[in-house]
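Take a look at the following structure, please.
Apart from one protein chain that is not included, each protein chain of the complex appears where it belongs.
Our next item is chain A:
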Amino acid sequence: MLPLLRCAPRALGSAVAGIRAAAPLPPLRRLLQPAPQLCARPFGLLSVRAGSERRPGLLRPRGPCGCGCGGFLILGDKAFVEFLNDEIKEEKKIQKHKSLPKMSGGWELEVNGTEAKLVRKVAGEKITVTFNINNSIPPTFSGEEEPSQEQKAEEQEPELTSTPNFVVEVIKNDGKKALVLDCHYPEDEVGQEEEEESDIFSIREVSFQSPDKSDWKDTEYTLNTDSLDWALYDHLMDFLADRGVDNTFADELVELSTALEHREYITFLEDLKSFVKSQ
């Protein structure tokens, strides 16, 4: 038997977290600073006293030393740049879309870095779908079976697919408030072929927010579909379908997101190469 009914709607994800006022976070710099520890350097650095006017030369960059360590660093960077060159070349070779694919249904696309926005106006309503390609590629399912032949390994490697959470905003003519629906792709779809019983996408949360995204609040009531009456859930899904957000849209969004993610990845590699090369 297919285990549909054992598969309760998923617990709330974190998609909305990114679009709301974020809770205060601990200072990031702590993560980036080395933990305090005793210095184990062997060259008498500990003799430097606080407040001493004399700064030890060991902390300054030096010219090439006799042991060749400076040369090693340069060689490492050179190898890094060569690796990046090869990687960029390979990625461009497998790039499916040189320009971003179009969405059917009259959606207009705006891209700002890793965030994309699709806008459509239907019967006096403005429908906006936003998603961010960062962290949108789910981990690939890996079975226990090893490839029998090495040459097949490359063929068996699954294509990376970007399945971002996406947020649908519906604003009526009066523009007073936005109905916001937080939508997700099922997490177990990629790489698993056995008896998929999840919808192609699902609604996780629904709330009213200000039409101005910067005013979105956590204090607005949020309807969680986890324990929602299924009849109401079906009305919400039909509501979205009537506005062009259906399974076909969800498929096209995956294609768009995957193309955007790949483009941004290649740009990142190129930036990384330029950074490593720069003096």
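The working rule: a contact is a pair of C-beta atoms (placed from the backbone, for glycine too) under 8 Å apart; a residue touches a chain by one contact, two chains touch by 3 or more; residues count from 1.
We take it that contacts and distances are computed from a predicted model.
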{"item": "Among \"Ras-related protein Rab-14\", \"Metaxin-2\", \"YbeY metalloendoribonuclease\" or \"Large ribosomal subunit protein mL40\", UniProt-listed name of the chain not shown", "value": "\"YbeY metalloendoribonuclease\""}
{"item": "Per the touch definition above, residue among A:Glu125, A:Asp199 or A:Glu270 touching the missing chain", "value": "A:Asp199"}
{"item": "Hidden-chain contact residue, picked from the options A:Glu90, A:Glu110, A:Glu187 or A:Asp234", "value": "A:Asp234"}
{"item": "Hidden partner interface residues of chain A, rising order", "value": "1-2, 4-5, 196-200, 230-231, 234-235, 237-238, 241, 246-248, 251"}
